[in-house]
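Provided herewith is a single structure, encoded as structure tokens, for subsequent inquiry.
Shown here: the complex without one of its protein chains, the others still in place.
Think of it as A and B in the order they're written, each chain with its own count starting at 1.
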Amino acid sequence: MSHDKFLTTEIRRRTLLASMAAVGASATLGTGKAFAQEPEKPAEIIVRAWGGSWVDSLKAGVSDSFTKATGIAVRHDLTEDNEIQPKVWAAVAQGRVPPIHINWDTTTNATKSALRGVTEDLSDLPNLKNTTELAKPVGLDGYPIVNTYGYVYVLAYRPSAFPNGAPKSWKDLLDPKLKGRIALYNDGIGFHFPAQVAGGGKLEDIPANMQPAWDFIAKIKEQQPLLGEDPDFTTWFQKGEIDAACTISTNAREAKKNGIELAWVVPEEGAKFDTDGLWIPKGLPENELYWAKQYINHALTKEAQQVWLDGLGLPGVVPGLTPPADLVGDPSYPTTEEDFKHLIRISSKVQVENESQWFAKFKEIMQG
Amino acid sequence: MTGSRSKSIVIWTFVITALVMLSAPTIVVLGASFTAGNIITFPPEGLSLKWYGAIAQASDLRQAFVRSLIVASICTIVSIPVGTLAGIALAKYRVRFARSIQIYLLLPFTIPLIGSGIGMMLVFGNMGVLGSLWPVGIACCVINLPFMIWAVTASASNLSPDLELAAANCGAPPLQRFLYITLPAVLPGVITGSLLMFILALNEFLVSLLLVDARSVTLPVQIYNSIRSIITPDLAAISVVFIASAAIAIAVLDRLVGLDIFLKSK
Partner (left out) sequence: MRKSRAAYPLTWRVMDMLEAIAARLWPARFARALPYLMLAPAVLLVGILVLGLVQIGDSSLRVLDTSTFLMSEDYTLANYQRALTESFFATVAGRSLLGSVIVTVITLILAFPYAYLMVRTPSSALRNVLLVALFLPFFIGQVVRAYGWLIILGNQGMVNEALGLVGVPPMRLLYNYPAVLFGLIQYMLPFAVLMLAPALTAIPAELEAAASSLGANWLGTFRHVVLPLARPGLVGAGLVVVTLSLTDFAIPAILGGGSQDFIANAIYDQFFRTSDQGMGATLSLLLVAVGSLLVGLVFMLFGAGTLAMTGERK
């Protein structure tokens, strides 16, 4: 069984390598029509994406130009990343054609799928050679996923609630007047690592000794934080329920664009930096796999990255991108060595292997 | 109504509390759909129909709505015979192991929806039928089936065994007794049950989420998934359109069969 699979991947890769360089080039040139060995085009491909401004950016930057270049329509499946995962896994396990062609996913979730062996290998994408090392998933062989940008879990806050100036430390969340006024993600994602530092621990001790993080989180629990997801945070800021939250900068920026009074910082303990990526589930027909790879290849062009990531306000994986005007010098848009010093990056492997315990521990503290 | 003034006061106090609980958020959301602003607020900021214009443009929403109607119809059509027969069997006959069968038929309620969803995803996946709408309809029918069965058993209290015996005495054969006596007696239950099944299937989210794909997505799934960064008034506008179409459907049903007589005490 595994023997078979290995063989077909090999053959597939060789035929692909020949055709793909050419097509990759033609796609970026926008000529569309190419070579005789190009596999049959499906009418559409399905890309899983997050809703709201996330999918709008992807559409503007990648999907629309892909359709223009190839004539293949792109349909966006807005199922949450967590919720598509069991669907894709079940499809692969049952030998069905998966419900999506491409999954836009967090690197951590994507790594789980890669470890499980449900991802196609992407190391033969021609445009990978133009990418920075950020594109390469850490701790995995080859490219079962391609990272497409990085993002920061910033401390977003309502300036009017901080009359003495922006919060400097995650410990500022322990201020008694913020009781019941702060929000974290449901599973604490983005908060575990800065909590480790704020609790007096060392990042090198992750995952072996995270007691400092749990101690700090227990103190935060005394502040009665609200726990939720991105739309909750926006709503809560909008309706005056909270004054501060640990959230992805993109959502904070989107809320600000919608007229909500918001600003954000990377506190002195640092903030979690992570990546999102694209991957293709196993089980697609040969020709659809080919065009799905073309889509990802296209997402790695500078033109596509520029528009897509302008929408998201995030740093990409090809050199020479121009930051959006509102984010020049912003700590949530790291570009220099110095910027990255303030950010905490833990390998996906450590994260996926321990995440369920971290989530469980966080839940235990918060639900107690 | 018999009774004193104090009785009316007590009853109305409870009813008004219940009415406020049921309708307050709906009224707020309905009002907010006419806002000229970009966020859901009440009272709305200025009046405009712009969010209705926005949803009228969205063909994916319309398609999802049609799919939801199909799913709800499949669910209701399947549930009527299945639930009616089971309901009558439980109400009319002495069945061995009745309690166990009851507990078994209650599984749709005792299994958490996520469990049902994952389970049915695996079962329908094995059968290779995921991606069509009918499995979603069947799934909605299964998870709400107890409502249909119980609506029927509850109205079976109108079913007097004497009536059937009398009919049998007059020489009515079994099928006629079933069609002319049993069935009309439980019809109120069948109607309320079907209404509930249809409305629940139309709005079902969690199980459908696991059974649809991007090409067969239903309206509640589409709406929930489109919320990522901000909740905009178009969602309120969709709800209004939804409620309006439901109100029309209920009004038509009322005209055709008269909902009223089914709930009035005899």
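Convention: a contact is a pair of C-beta atoms (placed from the backbone, for glycine too) under 8 Å apart; a residue touches a chain by one contact, two chains touch by 3 or more.
If you're wondering where the values come from, they're calculated on a predicted model, not measured in any experiment.
Within the entire complex, contacts from the absent chain reach the displayed chains A, B.
Checked against the hidden chain, the listed residues B:55, B:71, B:90 or B:214 yield one contact partner: B:90. Looking at B:113, B:163 or B:181, the residue that reaches the missing chain in the full complex is B:113. In the full complex, chain B contacts the hidden chain through residues 1-4, 6-7, 10-12, 14-15, 17-19, 21-26, 28-29, 32, 40-42, 78, 81-83, 85-86, 88-95, 98-99, 101-116, 118-120, 122-123, 138-139, 141-143, 145-147, 149-151, 153-159, 173-176, 188-189, 192, 195-196, 199-200, 202-203, 205-206, 220, 223-224, 227, 231, 235-236, 239, 242-243, 246-247, 250, 254, 259-260, 263-266. Considering the complete assembly, chain A touches the hidden chain via residues 80, 82-83, 85-86, 112-113, 115-117, 180, 184, 186-187, 224-228, 231, 235, 239-241, 352-356, 359-360, 363-364, 366-368.
One rule holds for everything that comes next: only the chains that are shown with their structure count from here on.
Measuring from the averaged C-alpha position of chain A to that of chain B gives a distance of 38 Å. Taken in their complex, chain B has these residues touching chain A: 38-39, 118, 121-122, 125-126, 128, 130-131, 209-210, 213-215, 217, 221-222, 225-231.
On chain A, the positions that touch chain B within their shared complex are 46, 50-55, 75-80, 83, 86-87, 90-91, 94, 96, 99-100, 230-231, 234-235, 238, 250-251, 254-255, 258-259.
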